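With one protein chain withheld, the remaining protein chains of the complex are depicted in position.
Labels run A, B and C following the written order; every chain starts at residue 1.
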Amino acid sequence: MDLSFSPEQEAFRTRVQEFLAEVLPKSPGAGRRGLPRDPAEQAEIGRWWEKTIWEHGFAGISWPQEYGGQGLTWVEQVIFSEECARLNAPQGLNGLGKGLLGPTLLVEGSEAQKQRFIRPLLMGEEIWCQGYSEPNAGSDLASLRSRAELVGDEWVINGQKIWTSGAHHADWCFVLARTDPDAPKHRGISFLLVPMHQPGIKVEPLVQLTGQAGFNSVTFDDARTPKENVVGSVNDGWRVANTVLSFERGPTIVGRYAGYMREMEALMDAAEAMPGPYGTASRDSHFRQRMMEVWTEIQILRLHGYNVITQLQQKNRMGPEASMLKLYYSEMHKRLGDLAMDILGPDMPFSQGLESLGGGVLHRAFLGARAETIFAGTSQIQRNVIAERVLGLPRDERH
Amino acid sequence: MDLSFSPEQEAFRTRVQEFLAEVLPKSPGAGRRGLPRDPAEQAEIGRWWEKTIWEHGFAGISWPQEYGGQGLTWVEQVIFSEECARLNAPQGLNGLGKGLLGPTLLVEGSEAQKQRFIRPLLMGEEIWCQGYSEPNAGSDLASLRSRAELVGDEWVINGQKIWTSGAHHADWCFVLARTDPDAPKHRGISFLLVPMHQPGIKVEPLVQLTGQAGFNSVTFDDARTPKENVVGSVNDGWRVANTVLSFERGPTIVGRYAGYMREMEALMDAAEAMPGPYGTASRDSHFRQRMMEVWTEIQILRLHGYNVITQLQQKNRMGPEASMLKLYYSEMHKRLGDLAMDILGPDMPFSQGLESLGGGVLHRAFLGARAETIFAGTSQIQRNVIAERVLGLPRDERH
Amino acid sequence: MDFNYSQEQYLMQDSALALFREIGGPPAARRAYAEGAGVARTLLPRLAEQGLLGGPLSGDFGGSELSVLDFALVFEAAGRTLLPFPLAETFVAGTVLNALASDGQKHRHLENINAGQTLASVAWGATDKGVGFTGVEALTEGGVMRLYGRRTGVPFADAADLLLVPVESKTGGGRLVALVNPHRDGMAIRRLESLDGSAPLSVVDFQGYELADDDQIWDGEPTWTLSVNIGRVAYAQEALGVAEQVFAETVEYVKVREQFGFPVGRFQAVKHTAADDFLLVESARVANRYAALMATEASVDAPLHIMMAKAYSGDMARRVTSDAIQLHGGIGYTWDADVHLFFKRAWRLASQLGTPVALREEMAARVIDARRHAG
Partner (left out) sequence: MDFNYSQEQYLMQDSALALFREIGGPPAARRAYAEGAGVARTLLPRLAEQGLLGGPLSGDFGGSELSVLDFALVFEAAGRTLLPFPLAETFVAGTVLNALASDGQKHRHLENINAGQTLASVAWGATDKGVGFTGVEALTEGGVMRLYGRRTGVPFADAADLLLVPVESKTGGGRLVALVNPHRDGMAIRRLESLDGSAPLSVVDFQGYELADDDQIWDGEPTWTLSVNIGRVAYAQEALGVAEQVFAETVEYVKVREQFGFPVGRFQAVKHTAADDFLLVESARVANRYAALMATEASVDAPLHIMMAKAYSGDMARRVTSDAIQLHGGIGYTWDADVHLFFKRAWRLASQLGTPVALREEMAARVIDARRHAG
């Protein structure tokens, strides 16, 4: 057991730190506290960030050089995520492209697909969105009804996708669609790459309870994509979509840790400022206990991250227990948000004392955490997955 | 809305108080703190108590006078329970007879059965135990396999019952047994009254995790009872057993409240005595919050009791929501026990400082509460019942 | 022993609920999110027409002389329909003025409140100052009493005609409750952007506001204590309504929403959450019932049981509305679904007039510490 980094890795960290010190002050949003509330402004920053990290050679750190990646390892990727989160660097606009599509293509894509798609993705020139969920198939993803039919040399796609975040910025969408309507539920689905800029696609915003429109509904009405834009075999899309999911979840954990720690710091600041019967909330045993509980959970998330990285290094593969991490951090984040609100006490309806709601990191955590336990597999589904796939409890024929 | 009692009811309360002041000092266990640990001694006290309340005219308070009851109402029964719990009066040995069998007979029994069984039951001359659960049918009571066959004028019973508390003291057992093996699971069960003192019955103790043997296993090996000792119709025993369950749960609530309040007092005493970084645990905000949470839950239990009594008075019937109270108090009691252990802190393994474990009311609450969420319907089953029968959520065909 | 509301009390709830469903509900709440406190004014005529503004007033002023117990179920109805109106504050103002104000004050305000001419609110205060007599001071300068300071978390302040404000007099006389017209000079009202747009909250600054003699209610301490206690009963009852409405809708939703080929309500995880929430709602119901009874009987234990009901209902409503979002899945996270309106209302109600944590600390003083002093 040894958590130290090699001299080369430490040198890489220094390089990342220098890079961040140089570019962050030039960000379109620099100097402002917190994220901008205007979504267009957020997107502008996200686009700038993609371009910036590409230009400085930090895009696709662990991806092969032949497709535009940097050819390094998970460890460098983790170091980069950690430093970015620590300094609150912007979120890139191409998160789904880099987090899901890229890894999928690298494992399941044809050589031609890799050559065609990876580099523009890493450059931030082609932004991706994800067409998985449908209005009547939330947690039950495999019940999807969107259909794709091969007409001549093209797939013709019809149906509706929902909760597609960033669709209004996207150039491409990776879509799960039913290509064999007669096959059993999990068969007969294909994984298609579909260009967004065409008349057959309509994108409509879905406003969240925060009042912001991060999601979209995307309607496919005879939308088209060339025949070769299927990843893996036709009708094998369910497997393709699933192989990479857990694979990719691990390395982002350490970055998440740093983000949650920043929220924890804000929470402890608030506790120091909020008066109460014991002086301040930070001196109140009730809040001290709860703060240390959450603090502990955040620390342990980091350690889970170390564990994941170790496994990836040793086996280049994550076990199914990686699915537990999403359950872990989403439920933990909810507790963090709730605790923050309790610390704010009578000021809870307002963010940061009497400041406006939207700007507050604690309110964003509070409301955002409620999305995390629902999307990308509800906590209920995650628990089923752990019980059945990891612990081997009897499957219910119903899922 | 009016929570006051009538002058007659207040007079009854005075009579109860005078009775308790007179008899409690004469109890075989009087002068000792807490319950005796010796089960034989406990039973002796329980028998004495049954006899004493019968002699003083407090047995079967709300039951008809013609069968030996006092012919009063639920309200007097509640007043009696409340005063007994307040003064920590002993538990009678015939709890199951009075709590379950008596009410069942009063509603479902034949006139002859009422004449034969109620009076000796109230006098404490015939102690009852309950033969419901079986080794392979815990929560799934209706899967029971014990069988009774009519041979001539007698039922001949074979099978094994488990978790029968007090079977070693009992003179009679009310037994659910399958009388039609070909009927569907919930049909073909009969409710039989079986004398315990016969060669076909073997009682063996089951030691609990507390180290005490409160439960038994009872084996029926060609045990017999006369043909007429079936309550309700033959093969209708499942309905008979269930009709009375929720009916009886309500009025005991107020008595339970008083018992939990006594534990809460002991808990607050402990908090006052346990030193800690804020002086004592009772001055520590963390414990203060948790104490007031539990205190609140106990108070609300009393209010649920008032609600139940009101409904019984107005409709002489409880709705299915009475099933929620067992879930409520058993889970609450567990939190009380856990909080008590946290307050004892490093002394947790020992009861009351460095005194012995068995004598401590807090340890008894801690360990006893763990039984309450399991027996008489686990908390899981209670939640199903509420969801399906009260809220109307779709039934699972599996129960 | 009768621990239930009377037939009349249930009937009044039914008719209030019918009205609130017509003029309130999620559409009206959304209007308040968009347009602010002014929405409350548009509701005044119908509320007056149905006699819901003069509840606690004596018959002399057109009121019905109702206790907070009589009116409790109406607050619950307001919660169920997310009514964007300071109903609790109106009831508090009416109760307090009716009981403790001078004849002149009564004549000036009560008929107008009852008729929907005057929209009343209460400067509850919040932030570090709590709900006590801190924040606003009175100085008597040249025979004129002037108010200085700040109260926060004042509901519908920018639409109100009358504010009850607890004031500490620095130049003699002790504590009073001031009747303030927020539209006069010396007042500055700033609406805060807050989580629950259906009940706009403001910061109210007193910048030398001139308080006439006949706008003063002395004996400020009991007056304000009564206000807070009744406010707490009302908020707790409203939180109960919020929770039971969204819970009922959630139960219906999980009966029809299908996933994996079955209604999600058939899955145990959903059932068990629903069962636990049901228990919480029913427990808050009896706690509130008792608190309203104690308040009405002015029992010496009333404050303790009111705090208990408010704390429990606050926690309950936060939990039940949070579960409602979760059980609605993705839909529950959208602006267009109504769930979030209930969620935000519940959390805001829990935060005002004493958070659950703060109330339990006060309860501990009365239960744990008092025990120590008693020996």
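Please note the rule applied: contacts are C-beta pairs under 8 Å (C-beta built on N, C-alpha and C of every residue); 3 or more make two chains touch, one makes a residue touch a chain.
As the structure is a prediction and not an experimental result, all values here were calculated from the model.
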Touching partners, among the displayed chains, of the absent chain: A, B, C
Option touching the unshown chain, where A:75, A:177 or A:266 are the choices: A:75
Chain not shown: contacting residue from A:65, A:198, A:233 or A:313: A:313
Listed residues B:286, B:304, B:333 or B:364, member touching the removed chain: B:286
Candidate in contact with the missing chain, chosen from B:9, B:139 or B:219: B:139
Chain A residues that touch the omitted chain in the full complex: 1-5, 9, 75, 268, 271-272, 282, 285, 288-289, 291-293, 295-297, 299-300, 303-304, 306-307, 309-310, 313-314, 321, 324, 327-328, 380, 382-384, 386-388, 390-396
Residues of chain B in contact with the chain not shown: 133, 136-140, 143, 162-163, 206-209, 211, 215, 274-277, 286, 341-342, 344-350, 353-354, 356-358, 363, 370-371, 373-375, 378-380, 383, 398-399
Residues from chain C at the interface with the omitted partner, ascending: 267-269, 272
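Heads up, the rule we're going with is that only the chains that are shown with their structure count from here on.
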Centroid distance [mean C-alpha coordinates] between chain C and chain A, Å: 40
Interface hub residues of chain A, defined as touching at least two other chains: 277, 286
For chain C, residues that touch 2 or more chains besides their own: 262, 270, 357, 361
